[in-house]
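Take this structure first; my questions come after.
Note that one protein chain of the assembly has been removed; the remaining protein chains are unaltered in position.
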Amino acid sequence: MAINKIVANLEEAVADIHDGAMIHVGGFGTIASAPSQLLEAVSRLDVKDLTLVSNSGGFGIEIWGEHDIAVLHQTNKVKKHIVSAPVNPLIINDLEKKFRAGELEMEMVPQGTMAERIRAARAGLGGILTPVGLGTVIEEGKQVIEVDGKKFLLETPLKADFALIRAYKADRWGNLIYRGTSRTFNATMAGAARITIAEVEEIVELGDLGPEEIITPGIYVNRVVKRTGAGKASDDYDEVARRAAEKKAKEA
Amino acid sequence: MAINKIVANLEEAVADIHDGAMIHVGGFGTIASAPSQLLEAVSRLDVKDLTLVSNSGGFGIEIWGEHDIAVLHQTNKVKKHIVSAPVNPLIINDLEKKFRAGELEMEMVPQGTMAERIRAARAGLGGILTPVGLGTVIEEGKQVIEVDGKKFLLETPLKADFALIRAYKADRWGNLIYRGTSRTFNATMAGAARITIAEVEEIVELGDLGPEEIITPGIYVNRVVKRTGAGKASDDYDEVARRAAEKKAKEA
Amino acid sequence: MLEKFADKFRLDDQTMALRVANEFSDGDVVNLGIGTPTLASNLIPTDKEVLFHSENGVLGYGQICTAGEGSHDLVNAGGQPVEYKPGMCLLEHSESFAVVRGGWLDYTVLGGMQVAENGDFANWMVPKKKVGTIGGAMDLAMCSKNVIVLMNHMTNKGVFKIVKEVSYPFTGHQCVDMVITDIAVIAVTDEGMVLKEVAPTWTPEEVQECTEPKLIIPPDVKDVQLA
Partner (left out) sequence: MLEKFADKFRLDDQTMALRVANEFSDGDVVNLGIGTPTLASNLIPTDKEVLFHSENGVLGYGQICTAGEGSHDLVNAGGQPVEYKPGMCLLEHSESFAVVRGGWLDYTVLGGMQVAENGDFANWMVPKKKVGTIGGAMDLAMCSKNVIVLMNHMTNKGVFKIVKEVSYPFTGHQCVDMVITDIAVIAVTDEGMVLKEVAPTWTPEEVQECTEPKLIIPPDVKDVQLA
C-alpha cells in the first residue's frame, strides 16, 4: 500500500480526538494562520476537558465565516489552556471570561519558551535551558540550573496528543509548505504530537513540492485534509479590529 | 551605507582569525559540502592553537584540487578538535596521527548532540537535555538531570569565534541557500559564532533569493566570499575512495 | 499626566514612533512591539536598510500596507499586512525566537507599564487583573542588545510609570536601556537615569516632577531629536 495521508473530510480527520486530550493548535493569532476548519470540526465533537496549547487565546468572533480557537471555549471543550498571549486589548475573549469565572486553568508561557518547548518534543530533547523568565512569575516551580556561573530555567517539552495545523500545500506523504507568516507555530508544532493533522488549501501530486522547498517533512504529519469552501476572503485587518471594538462596546 | 557583506577575496574574509580562535567548520565530510577554499586560506595564515569544531576529521588528500579540514592539521594550526567522526576506515588521517603522537587534544561528541549544541549557541539557549550518551564515555564530567523520573545529559552550547561555511548562493545581505545535502552542518553553524563567513558558488542580486526559499537569514552571516576557479569537478565518490585506499596501502 | 501639566504639549504616538525610528542605523535588526512601536517601520528613510523582525516569523519586511491592501499571509505581530521587501525571509516560530533569544536583535521597542531606575521592567499585567499577555515580551526584553520602552510618561490619572521600584509583575530585570515618552527621552545607565531630551516647551525640572526616581540632568539636555 502506497503511503496516503489524505483523509476525506474534516470529520474523519478529528474523529479520534478524545476527552482529556492535549492539543497543539497552530497559527499565531490571525485567522489566516489558524487551522480554523479543524477547530470548528473539534467544536462539533462530543468531547470535554481538552488541554489546549496555542500562542493566542483568540478573538472569539466570526471572521470571513470562520472561527478561531475561542470556538472551543465557546463550546465548553476546554479544561486548561497553555498559552502565551491569552488576552488582548481589543476584546474580552471567552478565555478571559472563563478564567475569571474560575472555569479554566491557565498556564502562561513566554512565546519563545513555548516555541522551544514544542520543538523539544519533536526533537526528542528532555528539556532546554533559557534565561527568559528568571526572576518573574514564570520561574515558579521550575528547576534553576547553573551553567558556567550563569543561571537558566529548565523548561520541559510540550508533547501533545494531537497537533492541529494549517498549511498551504501538501502531498500524499504529508510534506507541507506554508505561505508567508502563516508558517509560524504551524511548522513548529508539526511532529510535536502523537498525531499531527494538517488543514491545507491545496493537495498536489507527490514530487510537485521540491526537495529544497519542503518546510515540514511528511513523516511529521499523520493526516492531511483539504479546506472546504471558497477559502479565505480578502477582508483586511482593520475590519477585524473594528468589529472586535464594536462587540466590546456593545458588551460594556 | 547600504548593507554589503560581500568581501573581495578569501584572504580578506579570514584576515582576523587569530591564535587560539575557536572555529566551526561546516560540511559533513565530503569535499562538496566543505568550505574548502576558506580552509586553505586559513592554512596560509600565521596562526596557531586553533580549536576546531567539525563533524569529520577529514581525509587529508587533495580532491578536485581542493583540501578538506585536514589541511589545518597538516599545517600545524590546531590545538584541539571537537569532532563527531574523527577517523575513518579508508585512511589514517592527519588528526589520527597527531592524536596518537600526543600533539592534539580531542573531544568526541555524538553527531546529534553536536548539531544541537551548535544550534543552542545560535538560539541563545543555556543548554539542552539529551538521552544520548548516557552510560557511555560521553557522560564523563557532565551534569545528569532528571525530568519526570527520566535521566538526561546536560549538553552546553558550542559558540565559536568564527564559523566557516559553504553555501550555494548569497545576496549582499548574507541570505543563503544551499544545494542538496550540502545544507548539513553549514546551515546549522551559520550564526553559531561571533563571525560567520560563507564561501559561495554564486552571488546574486538582493531579491533574487525569495522569502520562502532562503534557508539562512542574512543576519547570521557577517561575510560572503565567492569561490574562485572552475568550481567543483565531477569526479565520483569511488575515485575518492580508491585514492584514499592507494595512499593507505603506500603508507602501510 | 499631572493635572498641572494637563494642557501642556505632548508628543503624539506617531511622533514618538518617529523619535524611536531615528535611533536605528543601516543594518540594525529591530523588533517593534504591537501598538505604537509598530508605526516606526513606516518611518524609516527609504535609503536606510533597517531589518524589521516580527516574532510571527518574518525578517526584513517593508512598510505596513494601507487598509485593504496586502495579504493576511504576510503580517506583522499585530496582524497588520506588511509589504514584501527584497532580502526578506520567513522563519518558523522556534527559529524566529532563536533570533530573539540568541541576541540578534539590535533593538527591541516595547510598550510599558513601569520602568524602574535600574532598568527593571513591567509591561504585561496589572496585578489586580490576574491575567495578562506575556507574548514575546520577556524573550525580547531579556535578550535584545538594546531595549527601548515607548510609553506615556505617566498614567492618565497622573501616576508614575517611571518608578524607583517596579511593583507590577516583572517582564525582565535590569533590561531597559532607554525610555521614550510623550515628554522626554531618558537613558538608563549604571549611574542612574539620565535625561537626554525633552519635548518642546518642557523643562528638565517639569519632567522630573513627572518622574519618581531622581533624574541625572546634564547641562546639554536637548529638544527631542526627530532626525
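Residue numbering begins at 1 within each chain, and the chains themselves are lettered A, B and C in the order written.
Keep in mind that, in the parts below, a contact is a pair of C-beta atoms (placed from the backbone, for glycine too) under 8 Å apart; a residue touches a chain by one contact, two chains touch by 3 or more.
Because the structure is predicted, anything quoted here is derived from the model rather than measured.
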Among the chains present in the display, which ones are touched by the chain that isn't there?
A, B
Among B:A115, B:L164 or B:I195, which one touches the chain that has been omitted from the display?
B:A115
Contact set of chain B toward the excluded chain (per top definition):
28-33, 55, 84-88, 96, 99-100, 106, 108-113, 115-116, 118-119, 130-138, 178-188, 215, 232, 236-238, 240
Omitted-chain footprint on chain A covers residues 1-3, 119, 121-125, 171, 173, 175, 191, 205-207, 209, 211-212, 214, 217-220
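One rule holds for everything that comes next: only the chains that are shown with their structure count from here on.
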Approximately how many whole Å separate the CA-defined centres of chain A and chain B?
36
Distance between the CA centroids of chain A and chain C (whole Å) is 28
Can you pull out the residues of chain B that are in contact with at least two other chains?
123-125, 211-212
Please output the residue numbers of chain C that touch at least 2 other chains, ranges allowed.
58, 90-91, 94, 97, 100-101, 143
